[in-house]
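Just one protein chain is left out here, and the rest sit where they should.
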């Protein structure tokens, strides 16, 4: 722009040079120095702010900021070091002044200092605003705080500071002992410590003028001492408590202690220290000791759980939560205690059983005495060892359930139902449950017992409850296929012998299992159920048609009747689908020679069934059936229910009315009936040895059936009842002995092989090509519901399948399998 | 008058609606005002209009209150006539909202108010939303107030409202209260909206909105009329700087105005835009200000070799020289300058944007002052093309505290070995290290150079170093015990970095960090912020750039607001997941939210 273009326009006036164009630095400073002294002696009210501000302003404006800044700092330091500090030292030295008075004097000096600093920095506002900020120096107020730190507190190797710290820590310790201390002075001094910043190696003034950042005297000097003394205190306290060797006392006292300390922290200490103190305390009082305390034998976690001491357990839980949100130490302890409890269950179940037995013995002994007194002879029936074992199994599951319930309650009432802990409890239960290799069988037996007997006359709620409990136990079973195997056996027996209390309960149980694990698991169980139902319909249909006596009797029916000496003859059949049921087809039963009466029924039924279901094969399993026959003894006629095979013996060999005194040797009977030897022995035993059902007389009269024994009708047979049931040895569901078990396991193992191979083929068919590890993982995933296969087991199966040419290895990468269609 | 203005408004409104298909884009751009000035103008216009509306509303409110008493009487006499005629007018002009109607003088307002109510009454009838007891034939009838249950004569002024699921009318006194309440709410809302806009505008300048101080006003007047100033006088260092900077920004710093800032006692001088300052004016600097210790000349394309030599002779106190764009100065002059007694005195030399500073210039510089230099900047110097000369640096610079080497002519010129060597020899006192755009560098210089040799480093910029990885950064910041923490860290566009290394870096610097730039570190996820929120606080962090870190969302903003209590500027350009719903402290300015657009 050309100079003349501005002609005629108003110029902006430059500011006038004020009064003297050159400031007299020394004069101005003298005014300010005097004023600072006056302020420090609380004589400010006579001073003119404007005059002081103006002097400072002019000094700064004329670029004497640095000089002013430095001199002000010097002036402040001089006052603090020469007057305040010496004054305080005098107080410390004088005997008439106690700690509290000293702290109060200190606090007074501090507050006075803050006040005068506030005034000084107000007057020097312009210095702050222009010089300090531009030069990145602390504001005057902070200069004052730093001066207090250096010239009073930390002067002479932290002389006064050390003294103060010692006093405060002493106060805190006294407060821990219950003494009431002046909390205001403590707070005030700590606040002062916090206000004193420590020089950090960075340029902080550019950040803000506030003093509350980073390191300060409190953090640097006080806190470490506080931590140390607190640590000593906690340690002493915990040793003192540990000496009492009582977990209850420790936990209660520590809980109290922590509460007290927390309120103390809140009352005296700044927020920065709180987390550190809490951590220290938690570490000293909880983390270090609590696990060993839980392990106290006389007064530890195990006992508290045993006593259902929910309150204490809750305290314990809360303490542990403080130090570890995962509660690892509690979990560890719980786990080992639960495993111990598992051992105890074994023992407990035994003891209970023995008790029961002794009690029973005593009762029977009494009965016997009474009977003898009445001149009667009472045969005491002893339980077989197998029955004992079954009782044990039921007891065991029962105890298992109540233990589980106990822990559930503890978790609910004391552990906030913490998910991690619940999982740990379940895991521990699972471990000890599965460590008993009979547990799956036990559960099945337990359910068997429930459905046969113990749920009788129970309300539907109780039934529901019991069944749900069974499911709870079921969840712990690792190898579900083992359980399935037993359950099927037991269910089969119940169904065939019609021993279930109600089919509703049966169905209910199956439904629950289905909900729990899916329908593939229960398909066969349901199949069994369906079979029985269909069989009942078939039987009644058959009997309606052929057993009818009057009008409409068919030829076949007439033939049957005629064979049965004109009396009605009925057949209840159970048609079992082979694949559903656990019983193997017993070929040895094939050649049995049935008596005419049965033979005709059998023939007719086969015809009948062939009409109904053309092309299906029926295989008879007489070893599972029973027959009702009426036997005329000289004195009395009895209706006897006995196993089909026993009936075959009687009817085939001893039903020849013409030769009542017929005698047959064992071999003869075997030859006539063609019943396999072991079976025959069993049944002969039940009709010739068992005391209540000695239908036949055996010579010699020994317990065991041997070759060459002679059998004849026992003419002296006598029984109070008209209807008799011949008990076949080994009915009902009982624990398997070791031999049976290994047989069962072998069967299970075979089915596992099949299932695994099926899974492999299924997966490979879908994926065509898969890496070894992926295949293993997939298989494990698929089979998890049934059992947990070992990778080596799966690998074996894969090898087999390769051999059978279902799969082959990839030629380039041997770890890849390919599916062969 | 009144009608005229209304028409204009209507027109303006109409033009918003009309968008011919052919000119849609240009109309849109024009309408949206896609240039800075029009944005401002339009915005100011809006503000003014809104203000007018409020005033009009206030007026109306008063009048309506007065009207209420008269209204009922008038109605019986002239109301019906007015009703028929004026309703049509009202509807014909598309009168819908309250604001548009109320214009002009008192009398008109009265009428218009009536019209509006009639129109409303008529609409009500048409809608068939008659409340119970409202007599459509008369328009006036007995009713019970829905608010206070008092019986009253319903009139066109009676306010309809819904309460407890019932629709009814308010008695005159309740109507008055309700209207006042509505108006107040509306005004507050308008005020709040305006405030939001102002704040958004201020945010673009990273400022919180506030009323200008008297000094601001004065400086504005002075800078606007700088040609009327002959002498600045004793206005204080700060104000001088402020005026000089504003002039530079307004590009009105020229040969004449710059003289205002020259005075004999000056020790420090900075001109941020010298593009209008000629050789003669630049030559005056040493003549008038012989005591200068620090000189900063930005965009100094006019700086002549004569100036340079003159400076080299006269500015005997000069220690700090910062030149940006002195492309008239050639290699020979640089050499002469560094050989001069002034050149030999320098302890700080910052140079940017010239291709005439060559390898030979640098050698002379190092020979003369290499060992005393505390600050050195070599940025965008395309004449420096010899690796051998760069490799000399480690043999000098023994006092260096501030070092910037950025955007070299070729990236290979600056390699790991040189930096490692430099740190090993001279890292002891280094406080600031800026290596922007030296993208040939890899993790190696971090691990072997910075980590073992830089105890005092507080500012580090690794902007655009795309070869450094998580591995290097993690190694650098893990247990970097000799270093007390950085205050300023710039990792803009270090695109290979992810959560782990950034966490380590922030963990190391948490207590000291003041400024942090993570712009375009795309690998960052929310996890790192969640993790920080659990363990780490940033007591000093004031400014942060998280632009184009797309994972940043409202929850991250909330976390940062909490864990960095002093954070006052947070840039998040390009992060579409951030909204104004984020819960942050009132004093934290968040810049670049899509929702904050003006």
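Letters A and B mark the chains as written, and numbering starts fresh at 1 in each.
Keep in mind that, in the parts below, a residue touches a chain if its C-beta (ideal position, glycine included) is under 8 Å from a C-beta of that chain, and two chains touch if they have at least 3 such contacts.
Criterion: contacts and distances are computed from a predicted model.
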Choices "Elongin-C", "RAB2A, member RAS oncogene family", "Coiled-coil domain-containing protein 22 homolog" or "Ras-related protein Rab-39B" - which one is the UniProt name of the chain not shown: "Elongin-C"
Touched by the hidden chain, restricted to displayed chains: A, B
Contact partner of the left-out chain, one of B:45, B:162, B:191 or B:278: B:191
Contact with the hidden chain (one of B:225, B:386, B:456 or B:533): B:225
Residues in chain A touching the chain absent from view: 10-16, 18, 44-54, 57, 118-119, 122-123, 125-126, 129
Interface with the unshown chain - residue positions in chain B: 47-48, 50-51, 191, 194-195, 198, 209, 211-215, 217-219, 221-222, 225, 228-229, 232-236, 238-239
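As a convention for this text, only the chains that are shown with their structure count from here on.
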For chain A paired with chain B, centre-to-centre distance based on mean C-alpha positions, whole Å: 57
Sites on chain A touched by chain B in the complex: 1, 3, 5-6, 9-12, 14-18, 60-63, 130, 134, 200-204, 206-208, 213-214
Touching residues on chain B, where the partner in the complex is chain A: 222, 225, 227-238, 254, 256, 265, 267, 456, 458, 484-485, 487, 511-512, 514, 539-540, 542, 566
